[in-house]
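The structure appears below as structure tokens.
Note that one protein chain of the assembly has been removed; the remaining protein chains are unaltered in position.
All chains are identified by letter, namely A and B, in their written order; residue positions are counted from 1 within each chain.
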Amino acid sequence: MPILLLAPFVVLFAVFFIFPVLYALYLSLFVSHGGQNIFVGLQNYVQVFQDTAYWSGLLRVILYGVIQVTIMLIVALVLALLLDSDYVKGKAMFRLIYFLPYAVPGVIAAIMWGFLYAPQLDPLMSLFSAKHPLNLLAQGHVLAGIINMATWEWAGYNMTIYFASLTSIPVELYEAARLDGCSEVQTAIHVKVPMIRQTIILTVVLSIIGSLQLFNEPFVLASLTTISASYTPNMYIYNTAFSYGNFNYSAAMSVVLAVITFVASLFFLYMTSEPAPSNKKKVNRAEHPNMNGVPGEVR
Amino acid sequence: MKSSARLALVSGLTLASMSFSQVVAHAATIPQPQYPSYSKNVTITWWTWTANPNNVIKAFNQVYPNIHVVPQDIGSGSKEYTKLATVLKSGSGAPDVAQIEYQMLPKFISSGGLQDISKYVNFTQSYFPSWTWNQVSQNGKVYAVPEDIGQMALFYRTDVFKKYGITVPTTWQQFADDANKLHTANPNMYFSYLPINDPGEITGLLWQGGAKLFQQTGPNSWNITINSPQAKKVMNFWGSLIKKGDVQAVSDYTPAWETALAKGEYAATPGASWSPAYVISPYVKPGTNNWNASDIPQWQQNGTFVDGDWGGATNAVTTQSKHPQAAALFAAFINTASSTVSLSGTPYTAGGRGLYPADKYASQLPQLNSAQSDLAGQNPQSVYSKGAASVNTSFQWSPWTDYVYNQMTVEFANAASGKETWDQALDNIQKNTVAFAKTEGYQVVDGSAASSSASSATGQAASSSSHVGEIVAIVVIVLIVGGALVIWRRRRTS
């Protein structure tokens, strides 16, 4: 076995993944007072579980995840199905346009939408109500603003994944459906969607992980809104460490978030997996390049 | 006679040519301390976000040619503080001199990030208003030199006031009456706005209203009284104006707010001496600047005139500096020397830094004591001088300003949207800050405990129930999603 081919990755993995995980666990067991590190056992974790700000941030990203992931993936799926149907000309152009926002850094997307949400500036926003224009940066609406922003950024990306999966469905299946008298819509729902089920599940899992990590958009919007330092768990972790200088508490919050993400992903994967191993098993093994997996990428 | 002739000459030259050398060469018009000499050849770094730092360094090098200064822009405000806290903790990478706003000094002092430079800079003490010197020192040690201040004033639009027959308010009661008068006459305009995302301005208003949020009682012990009666008076005042619709609750420095300013939707606003350059002139349509400055309204009709401060920064020397004397001399020089103080007071568009210098004598500078193009040609110097001399001197900041500001943003936004009362907002900030300070290892006396135990108890109950609410909500969502998945799985199995 050519060990040298594997070595660089294993070293990197040990140094920049295994070690940080263990170090975070270690840090979370101490407090630092006046330069002194004091072992406190699980006290930081007790504090996390009593921390209203942490849990309301978590609730917020869960709410965000449920709404945003649903909307985004439905939009992506519908677009992919429409583009895979016979109804459209210029598919390549539409696909490129929908995919474009993925090329825009989240920071810049936040700046742009920050402007587009200003009711006095935006003719579209003032359409909603002449007297009290909808302000998506106002306190109660800012989550909706972020949901729209993230949908704009990622819908086309997921659409591309779905579309690629759809094009790999054997045509014979369509033909069979057509002979059975299925309409285009019925074919889409009963043939196409089940065929790319695995793909959909994978995008759901990756999107869940992404939404629990929500950071860039609220971080940039923070200077434009009343978004607090603990708006999302990730922002809270960042601010506790780097603004308040409390690395220990920050590490404890990181560990809790990681465990929750891990458990949620596993649970979802388990629940949506095939109950019993079946021998038909030629499941589409579409494995997807997804940005969410690149280290350091946080949404 | 002589000095006024020179003043005329200087302002003439400044107007005729904005070139750097002339500003420096002819600016020696304010009292100067004796600067000690420094002969070693050293290089120091300076974190600053202000415009044209190189002009300041050039002027400094005319007197101290051996001290080479490298300016670095790490970003302003919280961005810089986050980085500074990080590099201080990591043991390297901190600058020799850092620009730090007053409210953040206690944090960096108590985390051991700043050096005592009293022996290098005490000779400049008499050049600064005492309240600024109080804020750069702690327990007899001096950690920074004041750079600029933001004494508060009322800014108003002369055209609107004239059109609706409004007289400039001198008390907050008159302010409220005017607000109502304007909004009734023209419902499309607001008399003013309250920036609920800007705790700096709100704290300035609290300061002017006599609130004392923090008192240091020992090296590690603090008295915290954020929800004092004075603070509640100020916040309820603004809250009632917001409720009536006379004043808008808004987030400042956002496109929405900037457009409202540009379209002339506000008739007046409390602001700081730097506001004309950073709030008004960048956004109003060119040629329509009708803004003037006036004294900040008072809470008592015939009492002593009091003001608060919003903003302003200092130059501090970090503990990582290997040349503390050179660094301290730089901080002292640029904030007292005529050449550099005049650069501070010169608009950034003319090669200066666009600040209101903390130096007491700066008001004699022609740049400050003249008609201002950022206002409607008014000379606001009498307003600013009166304000600077009347700032409440006993106000103190705490080591947890960033935390307190975050809390203020959250709670004031809640109060403005009617989710809680302004009293509750202040009570919550008080309670959370006390808890936070304790976990950070400080000895804390809850200054509100005696006076308002009842209200803080209700605050506690409200907050713990909301905590329960969040956990219940999370559990419900998890159960629904999980249940749906379980059912789906069952169905597929059967």
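Assume a contact is a pair of C-beta atoms (placed from the backbone, for glycine too) under 8 Å apart; a residue touches a chain by one contact, two chains touch by 3 or more.
As a working rule, contacts and distances are computed from a predicted model.
The UniProt record for the undisplayed chain lists the protein name "ABC transmembrane type-1 domain-containing protein", from the options "ABC transmembrane type-1 domain-containing protein", "Cytochrome c domain-containing protein", "Glutamate synthase" or "Heme exporter protein B".
Interchain touches from the omitted chain, evaluated on the whole complex, reach A, B.
Only one residue from A:F30, A:W55 or A:W152 touches the chain missing from this view: A:W152.
When you scan B:N41, B:Q72, B:Q300 or B:S382 for touch with the missing chain, the hit is B:Q72. Only one of A:G106, A:G145 or A:P218 touches the absent chain when the whole complex is considered: A:G106. Mapped onto chain A, the footprint of the missing chain covers residues 1-2, 4-6, 8-10, 12-13, 15-17, 19-21, 23-24, 27, 79, 82-83, 85-89, 94-109, 111-113, 115-116, 121-123, 152, 156, 160-161, 163-165, 167-171, 174-175, 178, 184, 209, 212-213, 215-216, 219-220, 223, 233-234, 237-238, 241-242, 247, 250-251, 254-255, 257-258, 261-262, 265-266, 282, 284-298.
The set of chain B residues touching the chain not shown comprises 49-52, 72-79, 83, 86-87, 90-93, 148, 150, 198, 252-253, 255, 258-259, 261-263, 272, 274, 277-278, 282-286, 311, 313, 348-349, 353-355.
Throughout what follows, only the chains that are shown with their structure count from here on.
The touching residues of chain B, counted against chain A in their complex, run 78, 81-82, 85-86, 89, 111-112, 196-197, 251, 253-256, 259-260, 263, 400, 402-403, 406-407, 409-410, 412-414, 416-417, 439-441, 463-464, 466-467, 470-471, 473-474, 477, 481-482, 485-486, 488-489, 492-493. Considering their complex, residues 31, 33-35, 47, 50, 52, 55-56, 58-59, 62-63, 66, 114-115, 117-121, 135, 137, 139-140, 223-230, 239, 242-246, 249, 267-268, 271-272, 274-276 of chain A touch chain B.
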